[in-house]
Structure formats: C-alpha cells, structure tokens
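A single protein chain has been omitted; all remaining protein chains appear in their positions.
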Amino acid sequence: MDAIATILPTFLAAEPAGAHAPGAQVGSGPPWAILIPLLPLLASALCGVCAMLRVKSKAPAFIVVAMLGASFLATAAVWLQGGGPGPMAGASVAHGWDWIQFAWGDGPGQALIANFSLYLDSLTLLWMLFVTGLATLIALYASEYMSHDVGQGYNRFFAYFALFVFAMSCLVMGDNLLMLFLGWEGVGLCSYLLIGYFYKKPSAVAAAKKAFIVNRIGDLGLVLGVFTTFVTFGTIEYAPLFEMVGAGVDGSGHALHGSWQATWIPIFFMIGAFGKSAQLPLYVWLPDAMEGPTPVSALIHAATMVTAGVYLIARMYPIFLLDDAHTALTIVAWTGALTALLAATIGMAQFDIKRIMAYSTVSQLGYMFAGLGVLTTTGAAFHVFTHAFFKATLFLCCGAVMHGFAGQLDLRKLSGVAFMKGWGVVGVAMLVGCLNLAGFPFTAGYFSKDMILAETFVTPGSVIGGASMVGWILLLTAGLTAYYTFRVFFRVFVGPQMYEPGEEHGHAPHRHDHGPGHPPGHGEHDLADARDQAQKDEPGGAHPHGHDFHPHAPGLAINAVLAILAVASVLAALTYFIHKPDHGWVGAMVHHSTAHFGGLDAHHGDEAAHASHGSFLGLDPHKAMYYVSAVIGMVGIFVAWLLHYRGRTGAAVAPADRLLGALGPIPRWAQQKWFVDELYDFVIVKPLWALSNVFHVIDKLIVDGLVNLAGLTPRGLGAGLRPSQNGLLHSYAAGMAGGIVFILLVVWAVS
Amino acid sequence: MTQFASPFLLYLGVIVGAVGVALALPRRGLSPQAIGALVAGAGLGLGLLALGLKAGEHGPGVYFYLFTFIGLGAALRMISHPRPVYAALYFILTILSSAGLYLLLAAEFMAFALIIIYAGAILITYLFVIMLATQAPTAEEIDVLSEYDRYSREPILSTIAGFALLATLTSMLVGGLEKPLHRAGPDERVASVVLTRKVEPILTERYGLPPEARVVSVEGSSATVVFPQGWGGSEKIQLFRALDPGESMPFELPEEAAPENIEQIGLTLVGGHPLGLEVAGVILLMAMLGAIVLARKQIQEEEGRKMAAARGGLTREGAP
Partner (left out) sequence: MDLATLAQGGLLHQATLTHYLFVSAAMFAIGMIGFLTRRNLIIMFLCTELMFQAAGLAFIAFGRHHLNFSGDVFVIFVLTIAAAEAALALALVVYLFRRKETLDASEWAELRG
C-alpha cells in the first residue's frame, strides 16, 4: 500500500473532514455547478442548430466532446472545491432556478416544491465524475465511429447523445425526486431515440419500442414511490426528506418503523430500479437495445443509464433501511443474484459478441443489485464504478471490430483479430476488459466483485434472508462469467487469423451502424480494392465468399479512447487501496453520503464485529474471498482456453463443439434465451392482443358507429338539400321571395 | 279595428292583377299580352277602388290615379317586353310617373333628382350596356331576339310568388290610415331648425329690429331674438320698459321665412345622417374602383383572346 501511496500522494493527502452526519445542515453549493447539466443541453441545442443548417462535417461531434469535457471539468471542480481529492464532507444544494412551487396551505405537506437545484454530495459526484468523463471519451470515439453517417444522422446522433448526458445529470444531481424523475424519463427517451437511431431498420424500431414499453412498468413503480414519498413525508426534496428519514418519522412526526410506508416505498422504488437497470423480470429490453450504435450501447446501456437503478436505491438507501424486515432489500438481493445467473447462462450460449456483452451487463447489474441487497452500497457503487470503465472498454472494442469487419459480430466467423495489422490496441484493450470482467486477480473487477461476494457471506441471514445462498449463486456466476468472457476473447482475438466480413459489406449506401466497411471518403480502400482486383490471388483464404474485403483498422480517435479506457480500467483497481478503512476511494465517497449511514455500521465496517456475523465455510469471508474468487475466475478462464483456444484451427470450429452433443438441448435453449421472450409473449402480449381485439370490435361497432352516425346524419340532410343549390340565380331569388312572404305572413299573423 | 279597405275587393284586385300579369308575360305558344295588360289594369283598378271606397272625401285626386296607372303599366310593360332597349325605355316612363307621385307628395327636390339621376344617368348606362352586350346581328337574321329574351322562365309560378307577396303586403293595409298625408308646403312648418341667417333679415325688415339684434334659435314657427342693450323699440314694436342686457323675445315667423323643401332635406341629410352620408361616399368610391378593376380585366382578356385568335388563325390556315 505504501507504494501506491507514493504513486498517488495527492489522493492520500486529503482525508475527509469527517463522516457525513445525518440531518446535518445542508449548505449551499457553488451556483456555477448548474453548468454541469446545462453544458450538455447547450451542446444538444447546438447540434440541433447544426442539423438545421445541414452541417455536413464533424462539427457537432467536436461541439459535444468540448461541452462534455467542460462539463466533466466542472464536475471535477465542484468535487475539488467541496473536499479535495477525497470525498466531500456533507452535502450542499446548488440552487439553479425555481421550477415548481405550488402551495395550497400553510401546514406541513401542503406545498410541493421542486426546484431546478443540484444536490451535491460525494455520491452524486462519484456518479457524475464517471458519467461525464466516460461520456466525453465515448463521444470522441463516436466522432470516428459514426463518421459514415456524416451529413445524414450525424447531427441527430450527437444531439441525442448530449441530451442524454443532460438527462443523466438531472437524474443524478437533482435535489428532489421530481428532478430525478425528469432525468429518469429523459434518459429513457434518449435511450429510445438512440436505440431506434437506425429507424429504417425494423428490428431497431422494435427494440426501441420494447425498451420504452418495458421501462414503463418500472417507471410506474418509480412514480408510485415518488407519490407515496410525498404523501408520507410531505416533501420530495432530499435535504428535508433525509432529515426526517434519519429521525425515523414521517411528515407529521409519527414514527415510521413498522408502518406500511416503510415496507412499500422501498418496494416501489425497487420496481423502478428493476426496470431501468434491467433486472428480472424486466431485463428483456437490454439485450435488444444493442440495435443502437455501439457507442450508445457502451455509454447508455452499459456504463451509465442502466446504473441509474443502482443510484436510485443507493440514494434512497435510508428509506430502504427504515423497514426492519428489509423486505425490499431481500428481494433486491435475490433478484440480483438470479438475474446474474440467468443472464450469464444465456451469455454462454450466444454467438453475437455484442449480445454476449449485453448479457454480461445484465449479469453484472445483477451483482450490483445483490450488493445493494446485502447491505453493501459500497460494493455496489464500487462495482458500478469499475464496471463502467471495463464494460465501456469491452463494448468499444466490440464496436471497433464491428466497425472494421463490416458489421461482423459472430464469434464463429472471426479469429485472431488482435494480431492483425493495426488491431493491437484493440486486442490489448479487449484483454484488459476481459480480465476485469472475468475477475482476474488484482484487476478492478476482481476487487469490486470480491467486495460484493464477501459481503453476501458477511451479512447474516437473519437480516437479509438467504444472503449466503445469494453468495453461492454469485460465485457460480463468477465462474460462468470468466468462461463466457474468455470464450469471446479466445475465439475472436487470438488464434489463427481468419475473418468473414459482415452482411453490410458491399452494400452501396453504408447507412447502417454495422456496415462501416467503406466510409465515404476513404479513398485508400477503393485503391486497395482495385489492387486486389488486379492481383486476384487472395492470400490465406481468409474469407470463403471471395469478396474483396479488407478489415478496416480503427483510427486514431478509437485507438486513443480505447487506450485511455484500458488504462483507466487498470487504474480503477488502485482506488481500492486508498481510504482503506472505507474500503477504497469509492467506499469513502459512498460512506460520506446518505447512501451509508444510520444503524448499518452496527453490523458492517467494524472489523471486530465480523466474527459475530456470517462466515464463508468457517473462514472470514473478507479474506477468504480473495482466494476463492481468484481461483474460480481462473478456472473459468482455463475452461474457456481448453474449449475454445487449444487446438483450434479455424474460426468456426472449436473443441467446445464436441461437448454440445453431450449436453443435449440445453445449449440450444440457452441460446434461445431460455424462451423468456416467448414466455412473455405468451403470458402478457398474446392475452393483451386478444383483449385489444375485443375492444377493437367494440370500438368499431359501437364507438365508431355512433361517431359515424353523427357524421352521416348531416350528410344525409345535406344530400337532401343539395339539389336546392343548383347554382341558378332564379331559384335562389325565388327562395328569397318565398322567405320574405313567409316572414311577412308570420309577422302579420303575430300582430 | 275599423277596416279602411274592403278585403274582398282588395284580394279580388290582387287575383285579377295576377292573372293579367301572368297573361302579359312573354312565353312559348299563345301569349296574349294585350289582353293580359288590360286584365292587369282592371285588377289595379279594383285594388284602388277597394282603397278608395272608404276614403270618402279624403280620396286622392285625379293626378294620383293618373301617375299610378302610367307607372305600374309601364312597369308591367317593362317586365314583359322582350326587347331590353324597350324595357329600359318603359322603365324611364315608370321613373317619370314616380317623380310625379313625388311631386304630389311635395318632394320636389327628390322628384327632379330622380329624373336627373335615374332617367338621366343610370338608365343611360343601362342603354350603353344593352348596346354593348348584344350579339351582333348576322346577315341572315337581322333583328332577331335571343331565345332568353323571347321566353320567360316559369311565368305562372313567378307571378304566384310575386302576388302572394303583394297579397301579404296589402293584408297589412286593410287596417289602413285614414288621414291624408301632409304636404310639406309653405304653410306647414315642420322644421325644427332653420337657418338663422335666413330668418334674421326677414324679421329685421318686418318688425324694424336693430341691426345688432341676433336670432339665436328657431323653434317650430317661432324664433328667439336677442336684442342689444338700450334699444328703445321701433314703430312696430313698442317697449314698456328698458331691456336688460341679453334679453330675448320670441317672434312669430312669417311665411316667407319658413324653410324650403331643399333646405329641409339638406339639414336632415347633413345634420341627421352624417354617417350615412360618409358611408354613401365610400360606397360610391369603392364602386368606382371596382368598375375600373373589372374594366381593366376585360381589356386584358380581350387582348389575350385576340392574340390567341391570331395564333389559332395562323395555325388553322386562315380559318376564322
């Protein structure tokens, strides 16, 4: 540890002034912190202007990168001002402007106040640092990745991208639940827009709709949670809310322990988190969301938006702890574990590398939820933090492969990519990412996963029911994760060099994400093609179709971003060694926020108290888990090596194929995602279709019938009167004369 | 309610008139126009008789009947004559007899204005248009009327409609008003305001008023005069006391001081209906502009047609 201390002296230099005391006075933060959300919004608006002016250059990308970078710097400045390199002491509110101030009485709970204000504490800043940082890097990556769309969807892409960062900032930084909801829906919208970015592709449109609709269910939970919170506490602003929760009372001073609110508010929030973070049973949208461009998958559907559920639970942790029975947290722990296992088993059987990464994201999110469930917000947040880096790395590597091989993502059709010319950086970055994901010893993923695994055994079953069972499931999942991760690595990135270009190769207009084989303006490729045509002797027999195709090695921006992210993934491990008493820097950040307070310390964090709590086969879980998970991870990697690398001579065949017969239909079922989509289709979609058909008939016959009747009546009357409008002056005059006579007769009769 | 007119005779007159008009209208087949005119005249006579029976000594003079018969007869001839030029001329006759009725009502100014404006200006415009909008006669058929001039459209039904209206209108006259109308003649002082400048010298001459005396208002047939201070009276007016400053006195207006017909109209028009006067001016202006716009369009169209005809003629090798 001393070595690290010398490497990073500044990080150790500033210890926090003190733990965040519950109910402490919330100061006012720097007003310019409002720039953090507003700069991305401005960038989005500028991209809109670019679209209006039909800009056909990379200008929007540069605008967005610059603005997001500025936003990141602003976040870092807030962080440094608030507490130096360490966590901030306490929380502060930076008031932007009044937004909703609605009062119908003077008493407590008779006013709804939701300002556009930022709640700045170390949990917020932890999230914002990696959100804005990663967003900047990925925007830079996307500037090259999306280059084939310049002049087409380029402006739109970056407008959505920046808008997403704005919404995410609102979600994370808002000082009230309504602003969180605004951000929550905003990121949902941007996710929808970006998944459906290739709106001409039916599958992308369907995936976008699926994501949006499945998220509706979760959003219902969130909305119910916000409503019950307001009804119970009379406020939705964090500062007064946490003060009341800290005292364990509701808005009118009654004790909350044992009340229905203490049980149900967490459950509502939990449902919301399950939707956004793709947990059972609402995870089905996330794998399909891979229809979006890869940078979107990396940023939104791996690193940031899907961790919003984790953030929500961490932010509302005091409310979750109000329930003495920990109902919600138990459900969270078990759902997380089961999601992790299920997604891992599906991921093992997939062939699309991006989809494997998607399932691994679902699986890792399951870890985070399990961590939240077993009372280690530190572990969950740490895993969010490390996962953000290495999963972004992995996705961007997959994106680079996709970009280079004309949309090819099938691991049976690619091999030895890392050794091809120009692909070294991608290979190394992929290796770093895979090692992290597999939990190879001394990687960031290893430490963060360990923390969750250890806590599952530490937390007594009396607090969270079946916590150790959760631990065993997660251990099994860790092995599976290591296997499927390195299955990808061994098949695609090492081994004999072979490739088969994807479907988009040769399509004249490269409108698709998957087909950037020949971006417009890449003259050298055309030249290369011409040369190949002349030679007619394709070496290596790399692709059976005989197309003249050359992999398109990633350019400077992609390589630079991958290198930075790989280094960051490695360095993320180091944060574990600073602020050791708080389990690392992230732990310190969490520890000094509302996510970590109250009675939790009684059975957590106190070294002496560990003996009296759960154990791992009679050992101290904290110590034993380092070795156990390392061994499991390496076993998984070894199995992957055995089955997918050793003796492999081609891209399509691997020793693993010999095992398939022995397993019967199970691999096929796993590849079919255990028929979960079909199950949902049968249980939910089909009955709804049937019901809607019934209503359709009712609508057609009765409702439309009435409306049509209302329309037909005047039409019939008009048809009867139309002949009178014959255009003849005389008949009109006769009508007028008759009318005058009639009126005069009436007048005469009346008088 | 006492009946002023006998309804039976009135309605009989209306029906007879209707039959006459229906007969007089031009139509296909037998068209006994002269008989129709006679029958219609009989109907009018019956109607007037119905009104005149109860009128007693207040019955109208001969001129009234004269103008009425000439006017309505000309009107009937106007709508029944197949030639537009004759119709216009008969309309002038109607106008002239209307002017006669106006004179009987002592509306001299309006009577002459009617003759000048209607018969003089408007009808001349009509005649011009009739000339302009008539097909040039071809060599074979000189003076042949258009089909739409020769035959009217649904004459019976139209007559029924028109006389139903007349019957309704005359039903309201059954109650009637027995009192003969006033002539706004010299001895009928109906004006509430007259020009004081006109009254002043008349009064001064008649009563020997001093030049400084001023007529301040005229009410009915009397005028209020303000005298100068210290005026001692004249031959016609003897004063029994000294006048106070600004003292006034009413004077009976002599006949020659009463306002004339045209003065009355002018006062009513400018004093009572200034807005209507303005609106009428604007309407005339707009009509002028509209007529100019329409006329310009005609010229353009005409030229375009001529050019098209020229082109078409060239392509069709001299065909008209």
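Letters are used for the chains, namely A and B, taken in the order the chains are written, and counting of residues starts over at 1 for each.
As a convention for this text, contacts are C-beta pairs under 8 Å (C-beta built on N, C-alpha and C of every residue); 3 or more make two chains touch, one makes a residue touch a chain.
Owing to the predicted nature of the structure, the values given are computational and were not obtained by experimental measurement.
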Candidate in contact with the missing chain, chosen from B:L101, B:V226 or B:M249
B:L101
Touching the absent chain when the full complex is considered, from A:R54, A:K200, A:K421 or A:R722:
A:R722
In the complete assembly, which of B:P7, B:G232, B:G246 or B:G290 touches the absent chain?
B:G290
Since one chain has been left out of the picture, which residues of chain B touch it in the full complex?
4-5, 17, 21, 25, 44, 47-48, 51, 55, 58-64, 68, 71-72, 75-76, 78-79, 84, 87-88, 91, 94-95, 98, 101-102, 104-107, 109-110, 113-114, 117-118, 121-122, 125-126, 128-130, 132-133, 135, 146-149, 151-155, 157-159, 161-163, 165-166, 169-170, 173, 176-184, 188, 190, 264-265, 267-269, 272-273, 276, 280, 283-284, 286-288, 290-291, 294-295, 297-298, 301-302
Where the missing chain touches chain A, by residue:
722-730, 733-734, 737
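In the analysis below, only the chains that are shown with their structure count from here on.
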I'd like the Å distance between the centres of chain A and chain B, where a centre is the mean of that chain's Cα atoms.
90
Tell me, which parts of chain A touch chain B in their complex?
730, 734, 737-738, 740-741, 744-745, 748
How about chain B: which of its residues touch chain A in the complex?
153-154, 157-158, 161-162, 164-165, 168-169, 171-172
